[in-house]
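Removed from the display is one protein chain of the complex; every other protein chain stays in position.
Presenting chain A:
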């Protein structure tokens, strides 16, 4: 009974959004096209495993026109400077054998499609891997170099590069098979209230997207645009770093960047955006 009631409230919120979104932007249905050529899917039918949404929407839709415009042109997207740095790193030899990313992967372009399917199961290590974990596997096991800091500038830049070559492709993360337990854990964490404010992810991003949170609009909390260039940080922000910010805002002790909890949440959240385009590096407030 209670669950049915909650479902009804969620539906009411969904219909409320279209009104809020209409008031939000002068253009009621803006289209995200990057460099005049990469067409992004910013609205998609909600995947079956997201029963409380009828439609999933990119965080880009919730931003002001000025911020939206920054992402539509690589010259204006400050995150693309980080991508350029990562290209240099991609070709820079490291480790005792002088290998670089390009020793195995001819160019960043051959990694097109990677971002869309991560996090995913790694059979060799019997674990769910994020892009960052996969990069570090390459760095330590293939290049035999020191691992990169999970949230360091190098790693965030590289993850932006890997995302950038997949821009426009729909996110398509698997939730069944060996990743299922991790996905369930992520779902459980998503609906668990944390901190002194006793807020779960869903309390803001499911119940109140489109509404104001202080001076900003709440989005659905989709992660298809990460890493994101945040104007308030004047820098690229990894998705785990953003999770930390959210959990901190509930006045809780946060999980660590790269922790199994955040990996589980990342998998669950990525799957909630199945069908939206990979946007990273996106531009957000």
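Points worth noting:
What we mean here is this: contacts are C-beta pairs under 8 Å (C-beta built on N, C-alpha and C of every residue); 3 or more make two chains touch, one makes a residue touch a chain; residues count from 1.
We adopt the following convention: contacts and distances are computed from a predicted model.
The listed options are "Hydrogenase expression/formation protein HypE", "Ring-1,2-phenylacetyl-CoA epoxidase subunit PaaB", "Sulfur-oxidizing protein SoxZ" or "ABC-2 type transport system ATP-binding protein", and the UniProt record of the chain not shown names that protein "Sulfur-oxidizing protein SoxZ". Among A:38, A:81, A:94 or A:252, the one in contact with the hidden chain is A:81. Summarising the interface, chain A meets the missing chain with residues 75-76, 78, 81, 84-85, 88, 234.
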